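Here the complex is missing a single protein chain, while all its other protein chains stay put.
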Amino acid sequence: MTAETRTDLTEDQRDALQEIANIGMGQAGSLIGKIWGEFVNLSIPRIAHLDRQSIPAALTRLVGDHSVNAVRQAFHGSIRGEVVVVFSGGRDDELRELMGYEEADSVEEQELLLDVANILVGACLGGIAETLKAEIGFSAPSVMGLDISPALLIRPDELNSGRALFLEVRFTLEKKSLASHLVVLMPEDEFFVLGQALDTFLASI
Amino acid sequence: MAVSVLVVDDSPIARKMLIRALPSDWDIEISQATNGIEALVAYRAGKVDVMFLDLTMPDMDGYQVLETLRKEDLNCLVIVVSADIQEKAQERVQNLGAIAFIRKPITAEGLAEVLKKYGIVV
Partner (left out) sequence: MTMPVAPPTELLAFTVDRIEVGVFAVDRDFRIVLWNRFMATHSKRSVADVVGRNLFECFPELQQKWLERKINSVFVLKNYAFTSWEQRPFLFRFHHNRPITGGVDAMRQNCTLLPLKNASGEVELVCFTLADFTDTAMYQGCLNDAIVELEQEKSAQQILIKKLEDAQGQLLQSEKMASVGQLAAGVAHEINNPIGFINSNLGSLKTNVEDLLAVIAAYERADTVLAGHPDLLGAIKMAKTAADLDFLQSDMQSLISESLEGVHRVKKIVENLKDFSRIDNAEWHYANLESGLESTLNIVWNELKYKTEVKKEYAGLPEIECIGSQLNQVFMNLMINAAHAIAERGVITLRTGFDESSVWVEVEDTGSGIKPEHLKRIFEPFFTTKPVGKGTGLGLSLAYGIVQRHHGALDVKSKPGEGSVFRVTLPRKRVIEDVGGGVGP
């Protein structure tokens, strides 16, 4: 891998990615709104290149310094990376209702989180991939941590990549207390491919 | 006389995409704003006939712009261009006085269709 392939995205590419994420999010919001029958408030996507050391602090800054639940899910294909979905707020019964669990279901909260995360990730990343004309698939989601500090979710020494692209969006449901942050992390050896896809997109407009 | 068009979006790419998609034979003067506050400043400073308005923006979002326009009884044709394509969002902006809603990503064909439908461009 040459140094050139690892350079950060240019400002134009970042702008484009932000707009594409915005579009992807919008599609996700509308789909989620449809299946949950709820109006979804969406934030403006934020994008940054981060050294791995600064990822825990960035996560804490974004989601706030209180304990959270988090789920991770990988996507792979012509672009690949991982998505961390961080949940704050959201009472169990609200989630249960959204996902159609019966009252008597003594299903674990964990499964609820996995389901909700899967829907958010699928809808949002699906939208981005579609705009970028990228083919992607998803791994099954898994629980990263329950009731822990956001700073402890990702430990820098466990990361494979020295630098990562960090894309964050926030979903809130208008009538429910659920809030979730969706953080897409892409390793630096993916920057090049992503940059190319973004250039193709830029050339098409 | 040329029609004055204001494009309001925080994303430079989105503004660029929109401007590219405008009909080439349309006699217009284009100005741009990156958030709601700038949009209102531009509006009050001069004539705006048609406003293309994004919804999610920092500082002042599209909903707030629409509310202000309506409260101050300002009139111009507002076409919302948004990635937030939830039906409720479309309903809300139309209730706030937007004449049309165009979903992102914008295409020249889609835009032309809307402009024709509302008789802005014949």
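Letters A and B mark the chains as written, and numbering starts fresh at 1 in each.
Note that a residue touches a chain if its C-beta (ideal position, glycine included) is under 8 Å from a C-beta of that chain, and two chains touch if they have at least 3 such contacts.
Everything quoted here is computed from the prediction, not taken from an experiment.
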Omitted chain - touching chains that are shown: A
Residue among A:L31, A:A179 or A:L194 touching the omitted chain: A:L31
Chain A residues that touch the omitted chain in the full complex: 31, 34-35, 99-102, 105, 107-108, 110-111, 114-115, 118-119, 122-123, 126, 135, 137-138, 140-142
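In this section, only the chains that are shown with their structure count from here on.
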Contacting residues of chain B [partner chain A, same complex]: 10-14, 16-17, 20, 56-58, 82-89, 103-105
Contact footprint of chain B on chain A as seen in their complex: 12, 15-16, 18-19, 22-27, 29-30, 33, 39-40, 42-44, 131, 202, 205
